[in-house]
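A single protein chain has been removed from this complex, and every other one stays in its place.
After this line comes chain A, so read on.
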């Protein structure tokens, strides 16, 4: 082995190094055009994705940790509180600082700051508004006396802790809230009081529903995909057509048609009543049952298609070979067929599961109050409460859990096993 290699090296170094370099340059030049062309082809999509996808999502997610409302409206107060911790006395210079900030802050910034303080400490909004309207732009000589006169609360820690905790520019307040946690007056992370704990339950519910739907979709989709993958071309085309049909209607329409079927005066209850099977209409809607049925129906194609495409690649000879080698049908299925379908199961389950986590319309239309998942809360905080920080934090949790699931999947299935249709 060594002899020819060294011969080649000496040959190269003596006479061929110059042409070799030129060869390398020529190769690079000839590839450049192809590279430019490739970049040109994907550039529009890359720009589009950056502008409408990555940037807005980044901006939204950054809201979950950025905390600028209070420092913008109350810069002097924030500066005066800089070195303070709740273990110490309230520093006297914060009183004039707050009076000064209230006097100079524009209406809108002040409102934002009050709203932000309210999310951390209920009652702060009212306190701030009351303080501002009582001061009416005046600059009393004894700021402390004036403030404590407006509300004795300014004499206690609570209000100052609230301002201190919201003094930015970064905060973990929203992320903690999204996990039913908060910082107490001493800055220690603790669980919120029992009646305020909603998000962990919502996260659990979201995952529970997603899990149920995924499992049932797999149960229903597997035999279907198997039949489609192993029948004749004509039959499999018809089968796939029926499963793709729901794709052609909007998710909203599909959810609404389920409500036509399931409501108290709907088709199913009508039929049951007329047949005399029930005396009163059944409550088929606004519960977990209706939600799961509709979700399975909507997401089944995402389960069937990856399964089908993987099953299609498994030669029918494999089952025959297993049989000829002495394996009973069940054994052949379990040891030879199933392991080869695993990438399809993984891809299908992942697709369905992730979409279930993010679905909003269907639970809103068909689910009850106890069937709403994280997307409902995100929409609620964006649309109703205008608490973008908390909405962003909930989104972060949703995004992270998907990322964790995906990483777990890649880890379990090996790097090349990802098959998405």
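Following the convention adopted for this analysis, a residue touches a chain if its C-beta (ideal position, glycine included) is under 8 Å from a C-beta of that chain, and two chains touch if they have at least 3 such contacts; residues count from 1.
Here, contacts and distances are computed from a predicted model.
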Record-based protein name (UniProt) of the chain missing from this complex, from "GMC family oxidoreductase", "L-lactate dehydrogenase complex protein LldE", "Transcriptional initiation protein Tat" or "Spermidine/putrescine import ATP-binding protein PotA": "Spermidine/putrescine import ATP-binding protein PotA"
From A:66, A:212, A:257 or A:340, residue that would touch the chain that is not displayed: A:340
Of A:57, A:278 or A:331, the residue in touch with the unshown chain: A:331
Contact with the hidden chain (one of A:323, A:382 or A:402): A:323
Interface residues of chain A (partner: the chain not displayed): 315, 317-318, 320-329, 331-332, 335-336, 339-340
